[in-house]
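Every protein chain of the complex appears in place save one, which is left out.
Entry: subunit A
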């Protein structure tokens, strides 16, 4: 993976632009996970062209709206920089056991040092897209090692925010982290991608009792 740029410029991608880019990535990442892990039936999804490849996106209106609502709030937290982690947990429907946790760490890239010299060239969008594409491809490829889930599952999206984050009280509630017991979990780090402002690191933890 390309190393994170240490001195990006703000000219190419602003905070807002980066935020939208990252939020959009989450939308497709969540859709990909939900499709690949069979949380929703495969025929709920249809193919769209995105990031130079086909991505499967849900057609289920209620799910679409649900993700939309969540990502809208996530977007706000992005702008204030108060979100540190986004987790998509896959939970067994009946036993409520967490089977998988897809963790996306969100890091703010250090702002460039204030020397007014010629900043490093902005990271071209095509490069960012290539990184995103690689993550999505990696999510697809995880089915080869993740345990087969043959029971109905549900998912939940958790947002790790700072204490001071502005939280719409009636919509977001404090919750259990839905962690998997350390002794029963395996973790695989996925690729990361970065814009000039944000760096997203992906990781999947899954329940595995050898």
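Details
Following the convention adopted for this analysis, a residue touches a chain if its C-beta (ideal position, glycine included) is under 8 Å from a C-beta of that chain, and two chains touch if they have at least 3 such contacts; residues count from 1.
Heads up, the rule we're going with is that contacts and distances are computed from a predicted model.
The listed choices are "Chaperonin containing TCP1, subunit 6A (zeta 1)", "Small ribosomal subunit protein mS23", "FAD-dependent oxidoreductase domain-containing protein 1" or "CDC20/Fizzy WD40 domain-containing protein"; the UniProt protein name belonging to the chain that is not shown reads "CDC20/Fizzy WD40 domain-containing protein".
Note on the undisplayed chain: of the listed residues A:130, A:167 or A:203, the one touching it is A:167. Annotation: of A:63, A:106, A:128 or A:190, A:63 touches the absent chain (contact as defined above). In the complete complex, the residue from A:15, A:122 or A:149 that touches the missing chain is A:149. Considering the whole complex, the residue from A:20, A:53 or A:84 that touches the absent chain is A:84. Seen from subunit A, the chain kept out of the figure touches residues 38-44, 60, 62-63, 66, 69-70, 73, 84, 92, 94-97, 99, 147-151, 154-165, 167, 170-184, 207-210.
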